[in-house]
Every structure is written in structure tokens, then in C-alpha cells.
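Excerpt of the complex: some chains, original placement.
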Amino acid sequence: MSKSPITSSLSDSDKASVATVLQATLVDLIDLSLAAKQAHWNVVGKNFRSVHLQLDELVTTARTYTDEVAERASALGISPNGKAKTVAESSGVPEFPDNWLKEEDVVTAVVAALAKLIERLRDRIDETDKSDLVTQDLLIEITKQLEQAHWMWQAQQA
Amino acid sequence: MSKSPITSSLSDSDKASVATVLQATLVDLIDLSLAAKQAHWNVVGKNFRSVHLQLDELVTTARTYTDEVAERASALGISPNGKAKTVAESSGVPEFPDNWLKEEDVVTAVVAALAKLIERLRDRIDETDKSDLVTQDLLIEITKQLEQAHWMWQAQQA
Amino acid sequence: MSKSPITSSLSDSDKASVATVLQATLVDLIDLSLAAKQAHWNVVGKNFRSVHLQLDELVTTARTYTDEVAERASALGISPNGKAKTVAESSGVPEFPDNWLKEEDVVTAVVAALAKLIERLRDRIDETDKSDLVTQDLLIEITKQLEQAHWMWQAQQA
């Protein structure tokens, strides 16, 4: 079914612009949730328990906004694509290391991933200023949460 | 860090056998959770609301056992790998269709995915009968839940 | 008591502009809640139970924002008017059919009502961009919720 069964009040060009933004954000967030779970299972080190728990909070954040972003797309008549293959091919999250991981390496990788996502989100906030203020509001909220997480992970490097 | 920092009481051969079983189950379950979310966002039809909600229950089941399987691996000193790329390359779940989906197509795809996973799990229950009864017990529990889900989805085809 | 006992920091012209926007939104939302309850009681059809429940979720959404909109008006020194007569006379929600209703007719009526409200809200988001960003933020949130509801009801027509 390639023609959208869901209509919206956006113009075609605004909808196209928003579609690109939401699809890219969706893929980034799914990949973040998978990477954080990967670290949750593979981290070792003196602070194991604290990092293990903190990673699950990051998974929860990522999953919550994954769903909000995908459902925002659906609400505008844009079919979201969050399949494993799509994520593997188009995510903006840096490649996450395999195997057991020292806790300091986990911190480094998470800080890098969050910095990358925040940078991409800030560009998208600008892009939606013209096309859809409702979508922009959601992106602002996600950015706020990820910037808070970025601080809390970066504080562990000091 | 390629040498495992976590030791277990299993013999090397039993551990190798269990490692294969758990890694494959992990990938299957992650893919099931992503496919179910994909359907959750893209389904349309008269029963939209019911199918939409039922898919999220399936996501919850898949995520719960994803975590149990990965943590079982970690507990035995086996590093689990649940990254997007790994899932895209090695999942046993049949390819899930793109774009908006009629509810009957969702039901068909979910029933097929569950049947496939159950078949693979039943083989793994046999494989672990010799190597690790604790892992076998977890696989039995997962199979029971997926067989219940399989019935509830298949009942909608009658 | 016609002179407002509540003062605000808005200029008179901004306040007048915001007053019009909030009063109109208040009436629309009350009417939506009454229409959704009317359907909740009168719907019949194979999917009765699902539609009956979904309508009560819509009532909850409408009532929640009714209260937020009215209290936003009060906070700015604007007396809100949500009496039955006012609603009957000035609502923007299309006339809702009397008597028992087939479920597909309920879906059609709800989709139409939501589309109308969203269209009116999007205009008001623009109007408040100059007069009051706080009120605009509330309208953006309401629009997001109604667009999500619109998708979920429209999906049942596919």
C-alpha cells in the first residue's frame, strides 16, 4: 500500500521536509537504544552497577522518543521505517564497539554518540521552524533530554 | 577486550554450545521487537486500535526476553551481540514488509514470524538438554509465551 | 462583575487577540467532549467495544485541554465562557447526528470533527505567534494530541 491512507493538513513541501527529519531522527534513536543495551550487557569495571543502571535509563529515554517520533510521522501521513536493515544502513550514531567493554570506553562511546545526535537534532530544529511547529516542539523536547543525558555522562570523564 | 572477564562453571564445549543458542535467540527476539513496532506504527484497517495495542504487548514480550537472554549469556561469560548490524545480518525472522500495512497482512506476517521463531526455539531446547538445564528452562519459558502469542494472533485468521 | 479582577502582563491588544483564540478553542473542546460522549453511548456494530473505549479516551483528552484552556484564560484575566448555551451557539464542531449510530458513521463523524478542529487550531497557532508565546505553546500541544487522535481514527477507514 504505497499511497498514504492517512491525510494531514501540511502542504506537500512541508510534509516532505518533515518526513526527512522524522525518519532520520527515528533511525538515530532506535540505534541509540540498541547501542545502549549492547553496552548494558557488555560493560565491566569497578562502577559496573552504576553504569549498567544508567544505560537502562538511556534505553528508556531512547525508546520513549522513538515511539513519539514514529507516531508523529504516522499522524502526518508519513510511513515510518524502523526495521533493523534500515537502522543498520542509515543511522547517524557512530559504530559501537563489539565484545566486553571497560566502563571508561563505554562512557567515551556514549558521550560521542549523544554529542553526534544533539548536533543533528539542532539542525533539524531549524529545518522545522518553517514547516511544522508541532514537530519542532517535539524535537526541542528530545534535544533537552539528550543534552541532560550528555552532561551526566560527560561529568564522569572529569 | 576479547578474553572474557566473566567465568562460569560450564565446560568449554557446553559453553560453546550454549553461546550459539543464546546469540541466535537474542538476535531473533530483537528483530521480533523491531518488526512488531514497525507494524504498530504502519497498520491500518477497521481493527486498527486492537491490533495496534496487541502489537505493543508483543513488543513488551520480545523486549523482556531479549534482556533475559542477553543477561543469561553475560552470566555465563559469553559476550552478547545485539547491535543493529548484527540483527540485520543474522536474524531468523522473515523479512518484514515496508510501508503502510492492511491489518490482515500484519496478522499474516506476525503469525509467520512467530511460527518460525517457535520452530527454532524447540530445536534449541533439545540442544541445551545436555549442555545447560538452566538455559533450557529459560528457553522453555520463552517458547510457552510465544506459543500463546501465536495462538492469539492465529485465532484472528479463523 | 464585568471588570476583570485578574490582571496580566499582556498589552490590551495582545490580550484581546488571545481572548478570542482561547474562547473559541474552549467552546470547540467542550463540544468535542459532548459529541464523543454522545457517540460513546449510541454506537453499535461489530467493533462496539473497541470504539466505545476509544471514544472515552477522546473524552478524556478533550476534557483535559478544556480545563487547561479555560484556566489559561483566567490566568490572563479573561473570563472563559463554557456554558451549554454558549457551546450550542458558537462551536466549530460539525453538527453531530442524533440517535443510534453504526460504528462506521461514528468513525466518519469523529474524523471530520477532528480535521475541522485541527484546521482551526493551526490558524490560532499563527495568530498567537505575536501576541503570547505561552498560549501558543499550549495550542501546539493540543494540536499534537488531536493530530495523533485523527490518525488513529482515520486508520480505521483504510
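Every chain is named by a letter (A, B and C) in the order it is written, and numbering of its residues begins at 1.
The criterion applied here is as follows: a residue touches a chain if its C-beta (ideal position, glycine included) is under 8 Å from a C-beta of that chain, and two chains touch if they have at least 3 such contacts.
As the structure is a prediction and not an experimental result, all values here were calculated from the model.
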item: With 3 copies placed, total copies in this complex; value: 12
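Here is the rule we use: only the chains that are shown with their structure count from here on.
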item: Euclidean distance of C-alpha centroids - subunit A vs subunit B, Å; value: 23
item: Length of the line joining the C-alpha centres of subunit B and subunit C, rounded to whole Å; value: 43
item: Mean-CA-position distance for subunit C and subunit A (Å); value: 32
item: Sequence positions of subunit A contacting 2 or more other chains; value: 1, 5-6, 71, 74
item: Residue ranges of subunit A touching subunit C (in the complex, touch as defined); value: 1, 5-9, 71-72, 74-77, 133-134, 137-138
item: Complex contact set, residues of subunit B against subunit A; value: 1-2, 4-6, 30-31, 34-35, 37-38, 41-42, 44, 66-67, 70-71, 73-74, 79-85, 87-89, 91, 96, 98-102
item: Touching residues on subunit C, where the partner in the complex is subunit A; value: 115, 118-119, 122, 125, 137, 140-141, 143-144, 147-148, 150-151, 154-155, 157-158
